[in-house]
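One protein chain is absent from this view; the other protein chains keep their places.
And then chain A:
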Amino acid sequence: MTAPASHGTRWRAVPFPPGLGMARFVLARNAAAFRRSWVLLLSGFVEPVFYLFSLGVGLGALIGGVRTDGGALVSYAAFVAPALLAASAMNGAIFDATFNVFFKLKYQRLYDAMLATPVGPRDIAVGEIAWSLVRGGLYSAMFLLVALVAGLVRSWWALLAVPAALLVGLAFGAVAMFTTTFMRSWQDFDYVTLAIQPMFLFSATFFPLSTYPEALQWVVRATPLYHGVVLERALLLGEVGWGLLWHVGYLLVLGVVGVVGTSRRIATLLLT
């Protein structure tokens, strides 16, 4: 493949072929660093569990059953658990791809050091996002275990809930890392919170989509967390159909766009 001389190193930002390549060494670096701070894993895990017991079990006792958008009548805890699984995958990925990446990018200059080796911008993007998936995957698996013990899992399809959570993590991690490359200071992260909070509360997480008026339903359908919530809920409650592939596609596209965008931005920022 040839490239114009003036953009020499940019060709490495193109994400094909899509193999992990050098990215696995970026992943290995994070694993080595994480060995010293694995306690942090706990905080990402306990938050959704607290939500599950306070809202799902506690508040759920006052509510009784909920009719899902699929038509089944389930306990409120069983209704909320899959949504919290999707939300925890989102939060885990975003936390890693924003604060941690920003610190590495601006203060540790970690990526500058990596780019002096054969590692390229795409390897960094893929490696970092893959790492946030590993973390997100661990959170999701632990949460699923809690949900299972609490009797909130009603279908063997739940085995796919962790891969689905990884997909949610990919979509959010990739887009969050892309966004992070535009951040100028820590203050800018307030916008991230501003985007996540309403998504967490209103993406058919705590009540069914049918609760909203028609116009608002379309707004909810456009947001990415909604697709993750629908996917997880279908898998945990066993309401599986071909329509789910649409949600898979949505999240996948978001993830790929995020990875490509991130690679380009790293090249633009650091290979100047």
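To be clear about the criterion, contacts are C-beta pairs under 8 Å (C-beta built on N, C-alpha and C of every residue); 3 or more make two chains touch, one makes a residue touch a chain; residues count from 1.
Operating definition for what follows: contacts and distances are computed from a predicted model.
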### Query
Which of the following names does UniProt give to the chain that is not shown: "Sulfate transport system permease protein CysT", "Cell envelope biogenesis protein TolA", "ABC transporter ATP-binding protein" or "Biotin carboxyl carrier protein"?
"ABC transporter ATP-binding protein"
### Task
Quick one: say which of A:Val39, A:Ala116 or A:Leu194 touches the chain that got left out.
A:Ala116
### Task
With the missing chain put back, which residues of chain A would touch it? List them for me.
2-10, 12, 22, 25, 28-29, 32-33, 36-37, 108-110, 112-120, 270-272
